[in-house]
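Every protein chain of the complex appears in place save one, which is left out.
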Amino acid sequence: MRFMTVTSLGECPYDSPLTHYVSDEVLVPAGIEWTRGQVPLDLQLFEKAGPRAKLYFDPKQVRAGIVTCGGLCPGLNNVIRSLVYGLHHQYGVKEVLGFRDGYRGLDPQRGEEPIPLTLDLVDDIHEEGGTILGTSRGPVDTKTAVDNLIRLEIDALFTVGGDGTQRGAKSLYEEAMRREYPLAVVGVPKTIDNDVHFVARTFGFSTAVEAAREVIANAHTEAHSVHNGVSVVKLMGRHAGFIAATATVASQDVNFCLIPESPFVLNGDGGFLAALQRRLVARRHAVIVVAEGAGQDLIPGETGAVDASGNAKLEDIGKFLCDEITKCFKAQELEVVVRYFDPSYQIRSRPANSDDAVLCDRFARGAVHAAMAGKTGMIVGLLHGELVHVPIGLPVQSRKEVKMDGDLWHGVLACTGQPAQFA
Amino acid sequence: MRFMTVTSLGECPYDSPLTHYVSDEVLVPAGIEWTRGQVPLDLQLFEKAGPRAKLYFDPKQVRAGIVTCGGLCPGLNNVIRSLVYGLHHQYGVKEVLGFRDGYRGLDPQRGEEPIPLTLDLVDDIHEEGGTILGTSRGPVDTKTAVDNLIRLEIDALFTVGGDGTQRGAKSLYEEAMRREYPLAVVGVPKTIDNDVHFVARTFGFSTAVEAAREVIANAHTEAHSVHNGVSVVKLMGRHAGFIAATATVASQDVNFCLIPESPFVLNGDGGFLAALQRRLVARRHAVIVVAEGAGQDLIPGETGAVDASGNAKLEDIGKFLCDEITKCFKAQELEVVVRYFDPSYQIRSRPANSDDAVLCDRFARGAVHAAMAGKTGMIVGLLHGELVHVPIGLPVQSRKEVKMDGDLWHGVLACTGQPAQFA
Amino acid sequence: MRFMTVTSLGECPYDSPLTHYVSDEVLVPAGIEWTRGQVPLDLQLFEKAGPRAKLYFDPKQVRAGIVTCGGLCPGLNNVIRSLVYGLHHQYGVKEVLGFRDGYRGLDPQRGEEPIPLTLDLVDDIHEEGGTILGTSRGPVDTKTAVDNLIRLEIDALFTVGGDGTQRGAKSLYEEAMRREYPLAVVGVPKTIDNDVHFVARTFGFSTAVEAAREVIANAHTEAHSVHNGVSVVKLMGRHAGFIAATATVASQDVNFCLIPESPFVLNGDGGFLAALQRRLVARRHAVIVVAEGAGQDLIPGETGAVDASGNAKLEDIGKFLCDEITKCFKAQELEVVVRYFDPSYQIRSRPANSDDAVLCDRFARGAVHAAMAGKTGMIVGLLHGELVHVPIGLPVQSRKEVKMDGDLWHGVLACTGQPAQFA
Partner (left out) sequence: MRFMTVTSLGECPYDSPLTHYVSDEVLVPAGIEWTRGQVPLDLQLFEKAGPRAKLYFDPKQVRAGIVTCGGLCPGLNNVIRSLVYGLHHQYGVKEVLGFRDGYRGLDPQRGEEPIPLTLDLVDDIHEEGGTILGTSRGPVDTKTAVDNLIRLEIDALFTVGGDGTQRGAKSLYEEAMRREYPLAVVGVPKTIDNDVHFVARTFGFSTAVEAAREVIANAHTEAHSVHNGVSVVKLMGRHAGFIAATATVASQDVNFCLIPESPFVLNGDGGFLAALQRRLVARRHAVIVVAEGAGQDLIPGETGAVDASGNAKLEDIGKFLCDEITKCFKAQELEVVVRYFDPSYQIRSRPANSDDAVLCDRFARGAVHAAMAGKTGMIVGLLHGELVHVPIGLPVQSRKEVKMDGDLWHGVLACTGQPAQFA
């Protein structure tokens, strides 16, 4: 057994104002497949999240901070609101500051002043997409940020963001530890791509899939209404094709689903273009869904450029596919009508649907409980439906991917009828 | 360890046409909370669902049947479609019959002839609510039905329905066993209330919550726009308040959430009406969500009547609450404007949202794999995100309920601010 | 020619700050059907609405008031917002007061204090249904209200409401005239039923039809999924069946549409029940849409009671129909499954769709222009796409109805296939 215990700031001298608790002794395993006759002995076990009986902080004295980073994702405002409500109503925390525009707002030189997050201010924000705090890409100087957090007397900092954000959060709590300043840094993982280990489903993912399915329906209508109509829909998914694959299964109207986990070739008998041609001959139209990170190896001139978050700048695989399809069929004098759909900004700016709203509320309450108990250097994870505490260091070592032998990908193959591989 | 092995029709002489398999030796535990330092030794373990390497039936010879029973639920057509597609495309099954109007359709005297379910017929049905097969409440005479199934040479029967339906399915496969007729009876659990054990989430539930949230938003607007506006929203939930509780957390606009698991009293200082009055004095409006099965003990003249499915006929708790509220505040000369919302038919007739569409597809493919491998007397379950085989007898012994000390109910208490109990 | 000139408060000494104007000499006729060879000579002609070059009030000195009355209707907040924006941005009016909870708010004894409507306060309100001012039914004592308006130094009062509201508005301006207090009373007609003369389309109507169509789709699914399913949908329409008829044409899934303008009988060969039976025998299911004011003569025990607005309390025709259908077919041993849909509160509490949002904005800007020019005792009307000034006295003399020989009703007959009359 491997116990994935998270760091604690220290003793917990204060009684919780709540009436129910989860003990640190309750654990949830990462793996749940048993083989008949064998007791699994090498499981990773994580602390179950939830309120603790004893607190590290005196809630009445706590000043908390919240920061949202990176690209938009449905549910950011829900998380902000439930953090504020959880702190106020469940623990009696009076002061919550919202840092502006991502990590930039932790640096008083670069960002605007943080704003006090009152109950009134956050009352209706969960009905809207985006983040009322604003967001940005890119890191902050760790020393400057910790100086500022100490100056502002922040006890607990909630970092809502992706892996870059949580790496930054790790640096912040380590720097605070070094200075012996007791700072609880608790991350709420945010990735619309749903590619974080130990987080079965990230918030915003369900909303994104629903929105993607609507666009696929449009794409299907366009392709279906002309002779040899081909619609190409590019969806989010830099390293993992969860949105593309899940929306494909939800829609059942997709004929080809291309994701980063399953490399493909364009040309040759087993290639994608030949398969597309067979489809058009048989059925007169085709819908192609492609994750933005798929097929990057096919595009000449990849530059290695990175954005402010340090993510590699991707070539536009959707546009590339449209061009290749047009070129290929022109060469064969097969008339096609190619339409390109690139709806990412429309998808990620939506308000959270109910599934995500509930998830955001759970994550936020779990994060509040953890911080009040003095947990730090952790994110809230989700294993098999249970919230858990995950040390920040763990999940960033690799990314969760669509398994080629799992139920999701088999669902894709079943409903598209596409070959297991284009090779 | 307790192995929840399902019945098999016998040896599996045929090779599967698929290329990936799950072994019968892979198991999933029902419980996943460990206590630090202890290996859990008394877990219920279920076979993981999925394609098997060897089949009981020769797929080319198989004739399958599908029946949908009970009240409408988003996703019924998705299940039908994915069953047909899974049988056809994955196994090459050529004949699938759709029985009409629930169990009535298994009796040739009472029902219409079954219809052949072709790929063309089911192509677009997942975009619509309801069930193209029709449905009804109530049982069928077991002997008559089995006579008919044998006459029609049905090898595999997929029963889509609630606990009454699955009890009926159990009788069918037992009767077939008695006659030594190899009939695979595989159930797909259907309950919009989400109250089946070993099924973490039933299809249609997510769609129902989303639809309920929209009605709650309307109810909030109505209550908010008049002086002392009180909106009462009755939602599905005969024995379990999952829809009411989850929609409450998703909405965050509810002030009181009443479910069957948490009995309440109306009168007295700690009662519901006094709490409502305090709310109105403080905030001028209130939104109440009540599950249909809540507070049945409060309504005089409960009759013990049952419907065709054998379910107790419930008194209308929503209407009752409206009347009691009106009466109570009239007596106190407090002017209130009470509005009643009863949207159940509007909710359950919707098409499935993406989360449910994916779930329906998974359940249906899991059911097809199980039937082809000769599993019978089982339903497809869902534990911690994994599909499993559940013997039909198990889940019907009791119902899943909202746990009073669980995360969902704590989420409700946090966002409504209502007391843990009205007593 | 009959010129429907509205009352003016007097000379207009101030220059408008705007740059475009409509002259009082531009008129729009009520009737636009010409007969070949004849110039129509007896038309009612209305002033076209729009900004005037000269103003009665000095905008910088104006204090305006807004009140919303009666039942909810999509778009109320849009009207409030565009009134405030139009007054502020287009004319520089600094003070706008919002009276609370309908006419009750005009009486300082009965209502709460009015609230200052700032740009910030109204910024996002158009995205929500309901009215931020609150509403109520029933009149206010005219003298008390005018005392209060004079005390508050209100120059222009915008009354958003139905015919009762506008009758009240007429009394207010007449009382103010009597006292020689220059009060511009300009009404924005509000009736979700769309039954006001000289207003081709009232705001909220389009949204209501869209929402009604969705419920009809649900009702169709329910009816279609069981043997002899009958869905009854009751829609708004006390005196006029515009919503029922328009939603029927939009949906194309309705088999019977019953409205107040077309009385019907239940029994006998030509009656509604016999027609329903023929439909069920032929097609196994039926969808019935009924306007709330239809068939009132059929319901025994009509009481003559009225609500706070003076509207006759209607019997529940939907419930009555369900009971009669159940009774009738039970007597004939024809099994039917009857479902009742009563979605009015869900419909009227929605936010405005785009068509209504645009209409609200137009009405509000038209009302502002009229008030600044000193027009009073009028409502803003809409003739053939053009906004006009309508003296308050005119439209309340009768109600607009669905014409039995017009395009809308013929559309209903064409898509339902129902007989022109049940008799």
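The chains carry the letters A, B and C, assigned in the order they are written, with residues numbered from 1 in each.
Just so we're on the same page, a contact is a pair of C-beta atoms (placed from the backbone, for glycine too) under 8 Å apart; a residue touches a chain by one contact, two chains touch by 3 or more.
No experiment lies behind these values; they were computed from the predicted model shown.
*Asks:* Out of C:P108, C:G138, C:P182 or C:G411, point to the residue that touches the absent chain in the complete complex.
*Replies:* Only one of C:P108, C:G138, C:P182 or C:G411 touches the chain omitted from view, namely C:G411.
*Asks:* Using the document's definition of touch, tell me which of C:A200, C:I299 or C:L314 contacts the absent chain.
*Replies:* Counting the whole complex, the residue in contact with the absent chain is C:A200.
*Asks:* Touching the absent chain: which residues on chain A qualify?
*Replies:* Per the touch rule, chain A residues meeting the hidden chain are 72, 101, 104, 128-131, 134-136, 215, 218-219, 221-222, 224-227, 231, 339-343, 345-346, 349-350.
*Asks:* Need a quick check: the contact residues on chain C for the chain that isn't drawn.
*Replies:* Residues 3, 19-20, 24-29, 32-37, 39, 41, 45, 48, 50, 81, 85-86, 89-90, 126, 200, 206, 209-210, 213, 246-247, 249-252, 353-355, 357-358, 361-362, 365, 383-387, 405, 407, 410-411, 414-415, 417, 420 of chain C touch the chain absent from view.
FYI, only the chains that are shown with their structure count from here on.
*Asks:* From the centre of chain A, which other chain's Cα mean sits the farthest off?
*Replies:* It is C.
*Asks:* Give, as an integer number of Å, the spacing between the C-alpha centres of chain B and chain A.
*Replies:* 29
*Asks:* Give, as an integer number of Å, the spacing between the C-alpha centres of chain C and chain B.
*Replies:* Result: the chain centres lie 41 Å from each other.
*Asks:* Any idea how many Å lie between the Cα centroids of chain A and chain C?
*Replies:* Going by mean C-alpha positions, chain A sits 46 Å from chain C.
*Asks:* Would you give the residues of chain A that are in contact with at least 2 other chains, written as numbers and ranges?
*Replies:* If we look for residues of chain A contacting two or more partner chains, we find none.
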